[in-house]
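One structure, as structure tokens, below. Some questions next.
One protein chain omitted, others in place.
And now, subunit A:
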Amino acid sequence: MEELGPASTRQHADLSVKQEASMAGEASTSGYFTRGERLGYRLRENFRPTRPGLLHRAVTLVQITDFIDCFCLSSRRPAGIDCSGLASQARESEFEAGRFAGAARPSHPQTLPPAAMSEAYFPVESGALGPEENFLSLDDILMSQEKLPVRVEKPMPRLGAFFLERGAGADSDQALPQGTKLEFPLWLAKGLFDNKWRILSVELPKMYQEGWRTVFSADANVVDLHKMGPHFYGFGSQLLHFNHPENTSISQSLLQTFIGRFRRIMDSSQNSYNEDTSALVARLDETERGLFQIGQKGLNDFQSWEKGQASQITASNLVQNYKKRKFTNMED
């Protein structure tokens, strides 16, 4: 708190009014905006970047992602365009934008870690493991991008034009016939799924089915969870919304897998100091990587204290960021 300067207190006051508006908006219309609008909304509400170009770049990247998404729905992820790469670039631009803006107000004050007030940017944490994903969380936005095999129960008029290779082009109004198998991203499938209207029926992806569940129960440590969809736990938890008959075994399998891998993550994160951790992290999914980073942070904190770096006076993060900003302003 003592590192906030006068400029940022002014930002605080301005942001507080917008804060109310954004919280109100979030509660009522979740899922209504396109994902590009959602991300732009969040960036505008939470940051005042002094380099507007960055904000535009971030929003444009995600809008490109949406555009590609709509026309790529039927292609498999590895063979099609890698949309998640663009989206994670957008995320990194957002980090840069946040850094340049200086001290920004966290969008969820109750999740603020008490010791981290020297950070310039507080990410909204993912709610994907819980009952409902967080509308404003970047991790959740990336997670809901993943594809889900789906079967269309009612014919969909005029959508056959997008999916010509599914053999639906015969009708005059190009409707998708009933029973077509497609792959939808999670956000679209969740939006269209309804018990009453029964538009879609969802099939489980391979790694949540019986075969892989047996593998996980045998030994959870050998599986490369990053390859299996980098958001294994989050996606699996959101799958439970589709009222599949195997829901209980899916949720138990998720829990047991997590428990099985916990030991290894704990040991590797708290014992590798100043080493290249890419080999250790390669087989973890995004949730586990977050945990790994927390473990590393604890270890690094302790080690730097023990070496005596904790009592050395260094320039704070925020001040260094201000300096960066001025320097690049001078460049332009």
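Methods note: a residue touches a chain if its C-beta (ideal position, glycine included) is under 8 Å from a C-beta of that chain, and two chains touch if they have at least 3 such contacts; residues count from 1.
Please note the rule applied: contacts and distances are computed from a predicted model.
Of "Vacuolar-sorting protein SNF8", "DNA replication complex GINS protein PSF2", "Sodium/hydrogen exchanger" or "pyruvate dehydrogenase (acetyl-transferring)", only "DNA replication complex GINS protein PSF2" is the UniProt protein name of the chain excluded from the display.
Contact with the omitted chain, checked across A:161, A:222, A:266 or A:319, is made by A:266. Touching residues on subunit A toward the chain that is not drawn are 31, 115, 129-132, 190-191, 194-197, 233, 237, 240-241, 247-248, 251, 254-255, 258-259, 262-263, 265-267, 269-270, 287, 290-291, 294-295, 297-299, 301-302, 304-306, 308, 310-311.
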